[in-house]
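Following this message is one structure expressed as structure tokens.
What you see is the complex with one protein chain gone and the rest in place.
Take a look at chain A:
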Amino acid sequence: MSAKTETIFKILKVFSWIVFIGLSIKAGALIFNYIFAWFNPAATHNLYDGLDLSALYQSNEIYYQSILSLLIILSISKAHVFYLIIQIQSKLNLVKPFSEGVSELILKISYSTFFIGILGWFTREFSRWLEKRGYELGSVGGYWEDYQAFFMMAGIIFIIAQIFKKGLELQNENDLTV
């Protein structure tokens, strides 16, 4: 592996850790405030980074719980994807890149991103449905507006996973060619 590639890998590793920690903090803060708001409804004014669901909480608590649960699942899923990326980086061996473990992780990332896309789309539709019925959701849209990107990512990663599987077969065959 060249020095340049090694440096890029190190930078990517640090970057992935930063994103993973950031997303975990976000998911953790949402979970904490979700529980905290049960005892102190005033917390619904600022659940995380200006997320204000107090109007929805006051008008319909079930819808508030549903939206917040979806946001929490979305945040956890995004953090999970970056956790898988970190795992890939620690398992990847560029001398023999094709391994069963990495292949499985790539496929898992593909499924996870697809799940995030589906969940993002569902949450968007649900919030639109709520807004049509006059419920106020504030600036919550930022949590799922990237769902199309996740669909595209899932598709691309799935193709990469299939290519990787083929690569694994070829590598095994090459290893067993005398």
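As a working rule, contacts are C-beta pairs under 8 Å (C-beta built on N, C-alpha and C of every residue); 3 or more make two chains touch, one makes a residue touch a chain; residues count from 1.
In the analysis below, contacts and distances are computed from a predicted model.
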item	value
UniProt protein name of the chain not shown, from "Transcriptional regulator", "Spore germination protein KB", "Multidrug ABC transporter ATP-binding protein" or "Ribose transport system permease protein"	"Transcriptional regulator"
Where the missing chain touches chain A, by residue	172-173, 176-178
